[in-house]
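Note sheet for the following structure.
Yeah, one chain of the complex is gone here, protein chain that is, but the others are all in their spots.
Chains here go by letter, A, B and C, matching the order in which they are written, and residues are numbered from 1 within each.
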Amino acid sequence: MELKDIEALIRIFEKGSLAEMRLREGDFALSLKKTSSRAPERQAETIAGTVAEPAPAVKAEAGEEIVTSPIVGTFYRAPAPDAPPFAQPGSVIRAGKPLCVLEAMKSMNQLDAEFDCEVLRVIAENGALVQFGTPLFEVRRV
Amino acid sequence: MELKDIEALIRIFEKGSLAEMRLREGDFALSLKKTSSRAPERQAETIAGTVAEPAPAVKAEAGEEIVTSPIVGTFYRAPAPDAPPFAQPGSVIRAGKPLCVLEAMKSMNQLDAEFDCEVLRVIAENGALVQFGTPLFEVRRV
Amino acid sequence: MISSLLIANRGEIAVRIIRTCRELGVRSVVVHSTADAGSLPVRMADSAICIGPPLAKDSYLNVPNIIASAVLSRCDAVHPGVGFLAENADFARSVTEAGLIFVGPAAETIDLLGDKIRARATATSLSVPCTPGSGGAVDESTAAEAAGTIGYPVIIKAAAGGGGKGMRIARNEAELLASVPIAKREAKASFADDTVYLEHYFESPRHVEIQLLADGAGNVVSLGERDCTVQKNHQKLIEESPSGALSGEMRTAMETDAVRLFRELKYSGAGTVEFLVAEGRYFFMEVNARVQVEHPVSELRSGIDIIAAQLRIASGDGLGSTAERVVPAGYAMECRINALEAGTVTGFTPPGGFGVRCDTHMETGAMVPPYYDSLIAKVLVSASDRAEGLVRMKRALGELRIEGVRTNRDEQLAILDSPIFRKGEYGTELYRRLFEEKK
Partner (left out) sequence: MISSLLIANRGEIAVRIIRTCRELGVRSVVVHSTADAGSLPVRMADSAICIGPPLAKDSYLNVPNIIASAVLSRCDAVHPGVGFLAENADFARSVTEAGLIFVGPAAETIDLLGDKIRARATATSLSVPCTPGSGGAVDESTAAEAAGTIGYPVIIKAAAGGGGKGMRIARNEAELLASVPIAKREAKASFADDTVYLEHYFESPRHVEIQLLADGAGNVVSLGERDCTVQKNHQKLIEESPSGALSGEMRTAMETDAVRLFRELKYSGAGTVEFLVAEGRYFFMEVNARVQVEHPVSELRSGIDIIAAQLRIASGDGLGSTAERVVPAGYAMECRINALEAGTVTGFTPPGGFGVRCDTHMETGAMVPPYYDSLIAKVLVSASDRAEGLVRMKRALGELRIEGVRTNRDEQLAILDSPIFRKGEYGTELYRRLFEEKK
């Protein structure tokens, strides 16, 4: 089998609705297979009570973005219990300024905005355990 | 096998209702498979050498009918080894007249036509073990 | 050794038998109805032959097609499995007359044991304790006197019966006289034989059976008991071993009696002697002249493959290494998983891991046809004791995932969680007490 034949075969395969194809001629063998559209069937249904939902559960509207947690920790909206929250719906947070604090192993990790943004919604609950990827804020670039 | 043949094969396969297809000719092997329509995944692949295919493998054309075996036995086209067969392609068999003999446990069971018919094709091989539902004849009502 | 075996059955027991065939190098041929054409045993077997349409009477009970399949596919033996033709003496005879080995006891043994009056008489002749009973057939004119001697309540049973069919309980003479004619009519309708007899009826006994292997020459080995008390309408749901209802002394006596009975019968193959345990005593009930659904419970405790033992005995190889005294060890339990509806199993994950065995013909995509027994999986555990076995079984049932078809899984978990089951203080009324009295 020559390259142009293989190429043609791949085009045929790609255009068609086949999921998989294998070809062998003498020593020659070809195996084609399409990416499965079958998404992981189930969602982790086992997140404990206080653990916030992982990212895929929240979809941002067009033009809006979801800020997710980069670590596992406890989500705090304010630097101290009696301090005002860093961000509320309507707040505009400049790039490099804190959105919230994520506490893990007694260390307070400040999560800073990566770009200037307006906070539309605070998704995570104050004091909740957040996982990697847990949605924290819905924001819009400003 | 040439490319255009393979292409034609794929088109044929795509239009049809097959879920999977494998072809081998000498050194050449081709395997095609559709995106999971998840039909019954497998077909009994275990029928022994001399056992004829069960019914679902043969589809009759419109207006034609398939006569299948009502019992498990050995299919004989003639009442005795040296006798002529009851039915050949082109034979017209009247209702109640024998089409073939099915031997089981030393008893010869005559299989009679249920209606007047013209035999179009003899599907089962003389002397083969036939199962319940094995296609024996393709006939047309006359 | 048998070289090629026809399996005249379906479902998990067909899978079970095919597995042992593979290990022994025996070719397996499975017969099936059109409804089972896509089933796991049909795919697993070396060969498969369709013998009829879905209804069992036209396929799995179609003796001419089964025998023809065995002969034409050059088998030398037939295994009837469980149910269908497994205790049908005429079938055993037809198999033998076709020149094939029947994997099971001789047709005459099946005949004798199928007649409950003769079976009881045989046990009585060996001084095996039997439930107080009429000893023989009764009718409208003799029933009352017999019942007076036995003591109420009594149960009216069909001599040709089995599996709980056609049995009626009478608590006094008036009920008895009203029930006997009905029971006779039912027996006639179900078994073509209107002979009925009486036994004393225990309200909530334990059901304990002894698993035996015998070589037909009087050598018999016991694999210990199984407690099958948890039943719903005489259908077993949970089996365990050892039984919490037996003292060591009672177990030994029961095993000895069971072995004596099989020796007397010159029984050949695997079989079970069933007893009732009530009021601190045990009573012979009947013999199951076949392998039973719950046989893996004894396999787990003894380490003996009972299907392999059946094939060896049927091949004339006797008891082999199992002839030595077997000492079952540890604890084992089985929960039967029944489908509550027919349909396609859209998702199936069996339980696994340490101490768990799952015998099933299910897999994702499998069909549960509406025509046959509802058993779709047997979940088994082995453990060092009952307490460990219980938590393991709960773990295993929790893991079992069956989607697309409703099952009795949650009901089984409810039984395992019930205080009366956990404490082991129950009898055959357990199911009614847990689920029916509430309603």
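We take it that a contact is a pair of C-beta atoms (placed from the backbone, for glycine too) under 8 Å apart; a residue touches a chain by one contact, two chains touch by 3 or more.
Computed from a predicted structure; not experimentally measured.
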Options C:74, C:93, C:266 or C:395, residue touching the unrepresented chain: C:395
Residue among C:360, C:374, C:407 or C:428 touching the omitted chain: C:360
Per the touch definition above, residue among C:44, C:273 or C:326 touching the missing chain: C:44
Touch with the omitted chain, as defined above, among C:330, C:343, C:369 or C:424: C:330
Sites on subunit C contacted by the missing partner chain, in the whole complex: 15-16, 19-20, 22-25, 40, 44, 296, 299, 303, 305, 307, 330, 347-350, 352-360, 363-365, 384, 388, 391-392, 394-395, 398-399, 401
Hidden partner chain, residues of subunit A it touches: 33, 36, 38, 40-48, 51, 54, 56, 71-74, 104-105, 129, 131-134
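The rule is short, and it goes like this: only the chains that are shown with their structure count from here on.
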Chain centre separation in whole Å, for subunit B relative to subunit A (CA means): 55
